[in-house]
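Attaching a single structure in structure tokens format; questions to follow.
One protein chain omitted, others in place.
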Amino acid sequence: MDDIDIEVVSDPDLTDPVFIEGLPGVGHVGKLVAEHLVEEFDGELVRRVYTTDFPPQVTVDDDGVAELTHAEFHHVDADGQDLVVLTGDHQAASNEGHYTLTTAFLDIAEEFGCERAFALGGVPTGELIEDDEYDVLAARTGDTDREELEAAGVEFRENEPAGGIVGVSGLVLGLGTRRGLSAACLMGETSGYLVDPKSAQAVLEVLQNLLDIEVDFSDLEERAEEMEEVVGKIQEMQGSGGGGMPSEDELRYIG
Amino acid sequence: MDDIDIEVVSDPDLTDPVFIEGLPGVGHVGKLVAEHLVEEFDGELVRRVYTTDFPPQVTVDDDGVAELTHAEFHHVDADGQDLVVLTGDHQAASNEGHYTLTTAFLDIAEEFGCERAFALGGVPTGELIEDDEYDVLAARTGDTDREELEAAGVEFRENEPAGGIVGVSGLVLGLGTRRGLSAACLMGETSGYLVDPKSAQAVLEVLQNLLDIEVDFSDLEERAEEMEEVVGKIQEMQGSGGGGMPSEDELRYIG
Amino acid sequence: MDDIDIEVVSDPDLTDPVFIEGLPGVGHVGKLVAEHLVEEFDGELVRRVYTTDFPPQVTVDDDGVAELTHAEFHHVDADGQDLVVLTGDHQAASNEGHYTLTTAFLDIAEEFGCERAFALGGVPTGELIEDDEYDVLAARTGDTDREELEAAGVEFRENEPAGGIVGVSGLVLGLGTRRGLSAACLMGETSGYLVDPKSAQAVLEVLQNLLDIEVDFSDLEERAEEMEEVVGKIQEMQGSGGGGMPSEDELRYIG
Partner (left out) sequence: MDDIDIEVVSDPDLTDPVFIEGLPGVGHVGKLVAEHLVEEFDGELVRRVYTTDFPPQVTVDDDGVAELTHAEFHHVDADGQDLVVLTGDHQAASNEGHYTLTTAFLDIAEEFGCERAFALGGVPTGELIEDDEYDVLAARTGDTDREELEAAGVEFRENEPAGGIVGVSGLVLGLGTRRGLSAACLMGETSGYLVDPKSAQAVLEVLQNLLDIEVDFSDLEERAEEMEEVVGKIQEMQGSGGGGMPSEDELRYIG
């Protein structure tokens, strides 16, 4: 096996496709959105990407069949808008692996003809988001229009995200710039302690505006309600004594 | 020395051989079974595999002679059933090393003509197994018959093992699938705290059924009795005060 | 992307240029001096250096534009003295990366015709420097004149710095020696807990003498005053009880 091994599953012809990246990260926001797109629009698996920089690991499906860890590209036809959606269970394990892997991802997106990309993720606020006010922050490559992004509902804030953007999402912009890709990173605010379907909804709303598509949210809403029950139970357990908000430690427990 | 260095010790002609992998892991279950097979059937060393991904280390034998750390393949003639058995003292030290090393292992198995493989290991339950009810879980490649495995005594359980299968055993399935090997991973339940010869017996019983061979268990039974004495002493030491079960900390101590 | 990727931004002809290295390190002393030189003399960006050994990360500027992490070379015309100044946000992440990256840096310096180099840094004393007595220690390549350095205000002390010099600054001397570069490392004493603009001033004074240039210090002085206010506040908070000096723990907090 090579360092990176790309398996071609199918090779559809796409029209003006947009590359969507949603690997695991803060609050699993990007992964939730990307997987939701694949499920809602019944995406078609087009590529598997294996790499020796992923953990040496197989997952086991319900029928007991083992599958080597990999990232997946699906073609999603979102009401006529072609998307190439990247999902998976892992980021790379090393600095160099991140660069090599993102380069392979961008090669695949380019091969499908993607000239625009959205890297999806979360930005941690360190506290639970109140009143369902989930802002979406953005960063962009230099040739991506700021006004268009703002019109779609994102915010640009000075010095945020404070530490820059780390991982594949960051490199989609950083390496994308260098090959002329027009890309933006959409980051839903999230506590950082919980898998956050509400933050994913906020990002998905922005994405709807940007791509002029419409997505059924009911599955994400269900998952959000489940998460709220979990949080509610924690608050009860914490109960009588003090403020209703779970402590950081408790939240981390279910993160 | 290359990254991987394979020393050919002997090159017997084998008939429909089956590849058995038993490197160290949870409860050393796989290693115990593989070493037991080599000892009971007086296996013949056929390959040594050295790699720069193993620790820079020599073992010293009873005559003071140092030997560079390596993995070993033995040919085992189990009542007419040819086996190619992999044992050793180490897994690889890095993600990439796991992939490279397992690829080398599968190359050797293929070279000997193995078309079937069993990767042996343990699955941690987090508590001592009671009443000697050692279940054996399994995972498989897609073209390995599930019913045949179940008939031999394994269980397939949804969402188990929870985190997938990590290490060489996982990759024997994951990389094996990609080269058309029919493989299953047999995982004996074990506390995870102790070297567990009883779990090894449970796995060996399944393997007997699958390979239609018969193995003398007495050595494993002896080791199991020794382990029980150790556990018994710990329980005594813990003694008077409380529940008879050793605490996790105590178990870890002898793990 | 290659392991190291050098982007040529501009290629000015320089006269007897001197290479100045100021990457992050103890007290950020080297970085402060190098950035101050670039700002005061309105330096011109000449090279960007990308490497897969830097974190997989982008920074985001005030307009929301993401930029891939890199090191930068500026040409600085300091009153007629040409300088080639290296700054950045990261050292390499691995042993090997440090060697590879410093080799690339020295190649660039050589390409511009630099035959002399100053690697700038801090040396930690473990306690706050009192009475503004910021000594500057030095180390040198064998063909760099010791007396000239001492005349410029540095000290050579036996067995200091105790553990040698680690990182790019050390390798500028170590690898520089082997390619005939005349280089010295100038290390400002600093507590090691704080970003230290006063230590940077002390190093800059030495550098003024060595390069026969004059630099406006007011920006560094302002930053030093800001830092003093921070330290003052900590001391107040610590207040009543005891010695006015902040504890190591408190200092680390703002380091």
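Read from first to last, the chains carry the letters A, B and C; within each, the first residue is number 1.
In this text, a residue touches a chain if its C-beta (ideal position, glycine included) is under 8 Å from a C-beta of that chain, and two chains touch if they have at least 3 such contacts.
Note that the structure is a prediction, hence the values are computed from the model and not measured.
S.K.: Any idea which of B:Asp13, B:Asp42 or B:Asp63 touches the chain not displayed?
M.R.: B:Asp63
S.K.: Using the definition of touch stated at the top, determine which of C:Gly43, C:Gly153 or C:Gly170 touches the missing chain.
M.R.: C:Gly170
S.K.: Which subunit B residues touch the hidden chain?
M.R.: Touching the missing chain: residues 1, 3, 52-60, 62-69, 93.
S.K.: Just checking the interface: what residues of subunit C touch the absent partner chain?
M.R.: 92, 95-96, 98-100, 102-103, 138-142, 146, 156, 158-161, 163-168, 170-171, 173-175, 177-178, 185
To be clear about the criterion, only the chains that are shown with their structure count from here on.
S.K.: Please tell me the distance, in whole Å, between the geometric centres of subunit A and subunit C computed from their C-alpha atoms.
M.R.: Those two chain centres are 38 Å apart.
S.K.: Between subunit B and subunit C, what is the separation of their C-alpha centroids in Å?
M.R.: Between these chains, centre-to-centre, one finds 53 Å.
S.K.: Multi-chain contacts only, two chains or more: what residues does subunit C have there?
M.R.: Residues of subunit C never touch two or more of the other chains.
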